[in-house]
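Notes follow the structure.
With one protein chain removed, the remaining protein chains of the complex are shown where they sit.
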Amino acid sequence: MSEAVYQGAPLPVGARRRNSVGWWGMLCLIATEASLFAYLLFSYYYIAVQRGKAFAPNPHPSMKLSGPNTIILLASSVAVWWGEEGVKKGRKGQHLTGLGAGILLGVIFLIVQMFEWKAKGFGPTSGSYGSLFFTVTGFHMAHVIAGVAILSAVWIWSALGYFNQRRHAPVSIASIYWHFVDAVWLAVFFTFYVSPYLMW
Amino acid sequence: MLQPLHNGGAPTGMSPDWPMGFLHTYGPRADPVTGLAWGLSIISIAVVVIVTVLVLTGVLRRAGRGEVAALRPVRGEGGMQWIYIGLALTLVALLGSLVWTVTVLAEVDSPASKPALTIQVTGHQWWWEATYSGDDPSRAFTTANEIHIPVGQPVMVKLTGADVIHSFWIPTLTGKTDAIPGRTNVAWLQADQPGVYRGQCTEYCGQQHAHMAMYVIADPPAAFQAWAAQQRQPAAQPAAPQQVMGEQVFVQQCGACHTVRGTPAGGVVGPDLTHLMSRRTIGAGLLPNTVGALSGWIENPQAMKPGVLMPPTKVAPVQLAALRAYLETLR
Partner (left out) sequence: MTAWEDSRVPETADLTQDVRDRLKEIWEEKPGLLGWISSVDHKEIGKRYIVTAFALLIVGGIEALIMRLQLAGPERRLLSPEAYDQLFTMHGVTMIFLYASPVLSGFSNYLWPLLLGSRDMAFPRLNALSYWIYLAAAVFLYAGFVVGHGPDDGWFNYVPYASREYNPAFNIDIYALGLILLGISTTVGSANFVVTFLRTRCPGMSINRVPILTWGTLTASVGNILAVPSVSLAFFLLWMDRQFGTHFYDANQGQPLLWQHLFWMFGHPWVYVVVLPAMGMVSDGLPTFCRRPLVGYTPVALATVTTMALGFGVWVHHMFATGLPNLALSFFSGASIAIVIPSAVAVFAWTATIWTGRPRITTPFLFFAGMIVLFVIGGVSGFMTASAPLDWQLTDTYFVVAHLHYVLIGINVFPVVGGLYYWFPKFTGRMLDERLGKWNFWTMFVGFNVAFLPMHLLGVMGMPRRVYTYPQGMGWTATNVVVSLGAVLFAIGVLLLLINVAVSLKRGRIAGDNPWGAPTLEWATTSPPPPYNFAVIPSVASRHPLWEDALGESTARSRIDHGLLLDRGRETIATSPLDAEPNLILEMPADTPAPFLLAVGLTGIFAGAAGHWWWLSGAGGALLVLALLMWFWPRRMHADEPEAEPAHV
């Protein structure tokens, strides 16, 4: 054999944490989904500005359910982060508990959202505000459902022992998606529950 | 089969060859844009010619024959200054064009003097409604597809769409402004010469988008006032028995969609026909307004303008003749 082309350290084989191509793929997905929500919220603000005060919900939307629900969703992010730390440190108990708690809090968020929908005195067809409210929150709920499904699949694979301290790219990939879903909620929450107090 | 209408008469001094061309314009809303059009065209053509010549000479200068692979590639000298020089020239041309653009925008933004009148123009599938309201609502009147304006005076046009989006365009007087449902857009125009200026819808609006023309007719001020006074009148009462019968047929058959002021016919779906015979065309510029065209149109508009929202008029021949006789009184 002639001179060696490669003379470095041993290279990891296969997907490994953030080095994996899957991680980069997830970042692309998040970029496109974030754009989707940006366009959704643009639609809201555009119609709000075009139609003026008549568009505004009266009275301003209540935070009675959505406020605590926001905290629930943020807590789920913390739980998932703690769970991911668990797998990084090789603590399977912490790993499964954290992810499990995140899933549970996500499901609670969905249930509370259903009550929030029911509590509204309008529907998706009663005006452009209603159309936007239900479509944007509906899009977000769909993402929460997808996130719960992804976390559940990862939880099952974790329980079956597919991942360990050094090989857990799917756990990191699922976690970052979940954090994204939570971050998007903050933008949605600000738009629907905070901005009316500032705009009108 | 009736012959479709030609250009409907060109304005004085206007090339009748291209009634929709905009390289000769006839008012202060369009003239600065025409200058800009010539200027940017000349820049553009110059750029195309220069690059084409450069590519051609570059190819022919050293082009050789034989296998590509046989020719040893070279590092190549120079070249970067092409980009530097090219960019510098481009930037100068672009900056000049931008300044010119912004200047023209400001110039045509609003008329120099107070508008003589405001016309509310509404685009419908597939015709134009024009309402002259003025200060006194009782003096308002509505017509269709032909907009008369006083020559030499600026006229405001408030545009909206009744159903879908249309676009108002009189190339020789003003560029396009969209007529959008739920919005009012403002355009203005002014004709410096008396004449007939053709326009057409330019936002695709459905099956008969192709046949949605309109005419702006610039009259000397006195003639315009006479025209407006005449349009303000309700329709004359028919005298002859056949015409009276025709009016009854009209009210029954046509009144749900068309208005003739002074009769019970008050529909607002189709054009106001109070002074139908004062117009040059029917079907939004489709046909000359002759008796033959009109009766063919009433009988079966679908044959002439497929998809038009007007249904065929299904009445006995004697009633049809009466209807035609009545319509001829709407002067």
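Order as written gives the chain letters A and B; numbering starts at 1 within each chain.
Simple rule for what comes next: contacts are C-beta pairs under 8 Å (C-beta built on N, C-alpha and C of every residue); 3 or more make two chains touch, one makes a residue touch a chain.
These numbers were taken from a predicted model, which means no experiment stands behind them.
In the complete complex, the hidden chain is touched by one of B:A210, B:A256, B:M277 or B:V318, namely B:A210.
The missing chain, though absent from the display, is touched by one residue of B:L98, B:A256 or B:V318; that residue is B:L98.
Only one residue in the set B:P221, B:P241 or B:P306 touches the chain that does not appear here, and it is B:P306. Mapped onto chain A, the footprint of the missing chain covers residues 1-6, 8-16, 19-21, 24-25, 28-29, 31-33, 35-36, 39-40, 42-43, 46-47, 50-51, 90, 124-125, 127-128, 130-132, 135, 153, 157, 160-167, 170. Touch with the hidden chain on the side of chain B covers residues 4-7, 17-23, 30, 32-33, 36-37, 40-41, 43-45, 47-48, 51-52, 54-55, 57-59, 61-80, 82-83, 85-87, 90-91, 94, 97-98, 100-102, 104-106, 108-109, 125, 159, 161, 163-165, 167, 169, 171, 174-178, 180-183, 185-186, 200-210, 213, 285, 306-307.
Simple rule for what comes next: only the chains that are shown with their structure count from here on.
The distance from the centre of chain A to the centre of chain B, each centre being the mean of the chain's C-alpha atoms, comes to 52 Å.
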